[in-house]
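Accompanying notes for the structure given below.
All protein chains but one are shown at their positions in the complex.
Read from first to last, the chains carry the letters A, B and C; within each, the first residue is number 1.
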Amino acid sequence: MKRKLRMGMVGGGKDAFIGAIHRIAANMDGLIDIVAGALSINPEVAKDSGKMIFLPEDRTYLTYEEMIEKESKLTADKRIDFVTIVTPNFAHFAPAMLALEKGFHVVIEKPITLTLDEAKQLKKKVDETGLLLLLTHTYSGYPMVRQARAMLKQGVFGKIRKIYVEYPQGWLSKLSEREGNAQAAWRTDPKKSGKAGAMGDIGTHAAHLAEFISGLRITHLCADLNILVPGRALDDDGNVLLKFDNGAAGVLMASQVAAGEENALRIRIYGEKGGLEWAQQEPNTLLIKWLEQPTQILRAGSNGFIAPEAYLEAFANLYRNFAWHLSAKIEGRPVPPHVDYPSVDDGIRGMAFIDTVVKSGQSREKWTPFEV
Amino acid sequence: MKRKLRMGMVGGGKDAFIGAIHRIAANMDGLIDIVAGALSINPEVAKDSGKMIFLPEDRTYLTYEEMIEKESKLTADKRIDFVTIVTPNFAHFAPAMLALEKGFHVVIEKPITLTLDEAKQLKKKVDETGLLLLLTHTYSGYPMVRQARAMLKQGVFGKIRKIYVEYPQGWLSKLSEREGNAQAAWRTDPKKSGKAGAMGDIGTHAAHLAEFISGLRITHLCADLNILVPGRALDDDGNVLLKFDNGAAGVLMASQVAAGEENALRIRIYGEKGGLEWAQQEPNTLLIKWLEQPTQILRAGSNGFIAPEAYLEAFANLYRNFAWHLSAKIEGRPVPPHVDYPSVDDGIRGMAFIDTVVKSGQSREKWTPFEV
Amino acid sequence: MKRKLRMGMVGGGKDAFIGAIHRIAANMDGLIDIVAGALSINPEVAKDSGKMIFLPEDRTYLTYEEMIEKESKLTADKRIDFVTIVTPNFAHFAPAMLALEKGFHVVIEKPITLTLDEAKQLKKKVDETGLLLLLTHTYSGYPMVRQARAMLKQGVFGKIRKIYVEYPQGWLSKLSEREGNAQAAWRTDPKKSGKAGAMGDIGTHAAHLAEFISGLRITHLCADLNILVPGRALDDDGNVLLKFDNGAAGVLMASQVAAGEENALRIRIYGEKGGLEWAQQEPNTLLIKWLEQPTQILRAGSNGFIAPEAYLEAFANLYRNFAWHLSAKIEGRPVPPHVDYPSVDDGIRGMAFIDTVVKSGQSREKWTPFEV
Partner (left out) sequence: MKRKLRMGMVGGGKDAFIGAIHRIAANMDGLIDIVAGALSINPEVAKDSGKMIFLPEDRTYLTYEEMIEKESKLTADKRIDFVTIVTPNFAHFAPAMLALEKGFHVVIEKPITLTLDEAKQLKKKVDETGLLLLLTHTYSGYPMVRQARAMLKQGVFGKIRKIYVEYPQGWLSKLSEREGNAQAAWRTDPKKSGKAGAMGDIGTHAAHLAEFISGLRITHLCADLNILVPGRALDDDGNVLLKFDNGAAGVLMASQVAAGEENALRIRIYGEKGGLEWAQQEPNTLLIKWLEQPTQILRAGSNGFIAPEAYLEAFANLYRNFAWHLSAKIEGRPVPPHVDYPSVDDGIRGMAFIDTVVKSGQSREKWTPFEV
């Protein structure tokens, strides 16, 4: 890379959770400068937040339209290379589409949009323009997740037979959205979050992880979506039976009312000869189980001077892959062979998962086909 | 107790797995003497096995009929008090019924019978005769399982919302039944095992545990039963969505093709204020999770001189409870208040679970009612 | 074995902890009948305890002298084969010596005696008479401890370089001996327990385990013994540097004031190519660590129908080995090749450990030689 890439941010004001995560991830490897932002729809917050992250005043914008418009007028050696969108779900599509239209690459927090249709429109625009899009499915950035995927791709366990993926959280065990919890408020509001609650927020992570690691595709599902805290409009819990395209069986569980759980994403995949297990809360470990041999504990960086990684590093790994790709594109170099990050196609499958799981949840039929 | 109880055993010859377990469990607390047996249908094995466990020659019988018949003729100070049946599933009903008819109490390995109808017949006989029946659902014998049940009964977590129970094993990952594995052979044979495979063998344990700890009853289920190793006649894997009678949602997973897993029974139950987690492979630990407090690690016997317990002690706990009850009955004392062991009603629910889960597995409807 | 062995017990009245453990261990495998006992120095307790375990009245003795005397007069087909001694440390030697003199084999709870000299006298008597002696160093009975020893004997890790053994307990964190805790009372009393407290009670277990698994012998040690709860006469905590006969370095830690710990015995041994780790609180697991390969998790009974074992099974394994040996001796058969249990030589090393560690604790010199 000949220079640092320049990033502009939509959303992520000073009290936002995920915005700060994106900044740390973008900063960590020293490949990206955050130089512009429309950080809040509240002008005071936008300005304060800009100061807090040392943005120049003239690049602290009050709306994403203003940012994209003005940045597109700057000279090539100054203007942002890409726009990162970290607003609530309902506010992903418009800035993403505008950014693409004005020639900016895009990073979007998942789920990609509010609806499957919007996702398909973005896909069309990405294909037309050739611009890059990173969808931050964080968990695909962990080294041991990638190790797992590589092992399954090599077929070390033979045919995959069974996939268990679970994502219990407990933070919505009370009706926190009525007690001033801003995170809870928009995530439980169909207008801001979309047609699914827990399934959209974390079920999509689980489904993505299952497909990402296994290389398989879900073909049918049978969902039991529940509202376990009375008074809520969207599912806060769901259990889903899965069928995969190679005939494997699966179960996906996602809950935000598993009281006492933090963020306990875990996946287990079994094949003919053995299986593997990875858990987000101990992310540097990958358990490799064998039918007739002792279980092995694979550890990230166990043989050498490599720092253990956690959530923020996984996030940063996605940004780094994106930066490598984008930089190669800008500098006219071939795409580095190891570049690998979730993109608009992952976004479309995520939205289709939401659509299908909600449809199945309402159906009396056991199986609903997963169609994109 | 004024004297040791006397036990006669049906099945459990020298190469049997579960027979040896029952003997250890019966011996451990020094409350029971094993004094008679019809240990094998093979006369040589029956005799050798009798010698191995020091049975007198004249009480080493060749058939269960002979044992029950001859023992019933002995004087009250000599004859067995109860019959323990550890044969394959298909050979539970006949000796149990005969024993009850001849006035002997009964211990049976689970599942109680081959069919729900047989279980109901046993129930009728038990009710008529007032004789005792212990069904060895081992996992209900663990101290921390009973601790969990007691806490939920007290309502420490408020209303129960969610139950995850899983039981992955890997030992049927290959077609071992064709390679001389006797355990595999009868368990995968519908004539000997019944209409379900993994669901009958271990799914029933999982279902029993969920109901035992929670105190709730399954009302509906939605099953996906699979034969993941080609060439098998019965399910070797299954995933089941559950509804409980208080409205709680649940998932039950049982697999014998989760390659690399031993016996990884685990249950998690969540209520309004917190949840708990117990795993058979670390049975002296009970995790207590709270919505807004640190997770607690409850340990069996942590405050005092109590030995940690494992599978065999759990088994022995059931026998001890049964011995306390039986002894009180024989001696005309009231039933000790803490006596607690699975009995014929648990057996009926187990058989109904098998019936329902198989029916649901064949249905295109999402939900099948659980009816006894 | 042609018949069950007959055991008489000294100590182990109804409120004793370790006596009950010995009975369960002796009962478990069905190889031993407990037929006589001098269970308490309190005659009432002795009688009640005898009833509780179904001893005949005429073999419920009031003193060990009476038991040994009267049993020695019984015919060979009736009298006890061996005496099990589970009294406090100070009351081990006399009954053991008397039993040996009268021709009975002996089982003793550790530490073998109150002093090294007494242990040497027992050794002399055992050698003279050819009688068997089992010293119940429980931890050497765990399957994974034996697995560890076998692997080290095979040299899978090359030369052993380092041994860490630790045994933190917390139950003496308060001055419980003044609050009516009988276990605490005798264990902290030099007259009943001997010249060491924690080092005698649990440090000996740790030292035995280190030598048992590694096959090495301690040659020098440097001890820091502490009384961390004021008012106590014996060490309740100690840290010891070790040198082994092959040049390996070691550390032994034993504490009974590690508040909040149960019984957290753990050992780690490292060689040139890898190491291993075993912890009493997860006894069916043995971690095998490799310099340049993933860590392996060895599990007892993971490939087959073998029940997981805990403390009581480990104890029973010692009794079973002893029973196999004793039975062969009685029946004139050769000693079965796999027979393996701690005996009087282990007892002598244990007493020498106590002597040396106390001497070192009082010394200003860094290293004190370990001499027997």
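FYI, a residue touches a chain if its C-beta (ideal position, glycine included) is under 8 Å from a C-beta of that chain, and two chains touch if they have at least 3 such contacts.
Since this is a predicted model, take the numbers as computed values, not measurements.
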item	value
Neighbouring shown chains of the undisplayed chain, as defined at the top	A, B, C
Residue of B:Pro56, B:Gly130 or B:Pro294 in touch with the missing chain, whole complex considered	B:Pro294
Identified contact with the non-displayed chain, of C:Lys162, C:Lys329 or C:Lys359	C:Lys162
Full-complex contact with the absent chain, from A:Leu74, A:Val156, A:Ile227 or A:Leu312	A:Leu312
Footprint left on chain C by the chain that the document does not show	157, 161-162, 164, 166, 168, 170, 173-174, 222, 224, 226, 228, 237, 239, 241, 249-251, 253, 255, 257-261, 268, 270-275, 288-291, 295, 363-367
In chain B, positions touching the absent partner	288, 292, 294-299, 302-303
Absent chain, residues of chain A that touch it	1, 3-4, 17, 21, 23-24, 27-30, 34, 53-54, 183, 262-263, 281-282, 284, 299, 301-302, 304-305, 307-313
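We take it that only the chains that are shown with their structure count from here on.
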item	value
Chain of greatest Cα-centre distance to chain B	A
Rounded Å distance between chain A and chain B, as computed from the means of their C-alpha atoms	44
Mean-CA-position distance for chain C and chain A (Å)	56
Chain B and chain C, separation of their C-alpha mean positions in angstrom	35
Multi-chain contact residues (two or more partners), chain A	288, 295
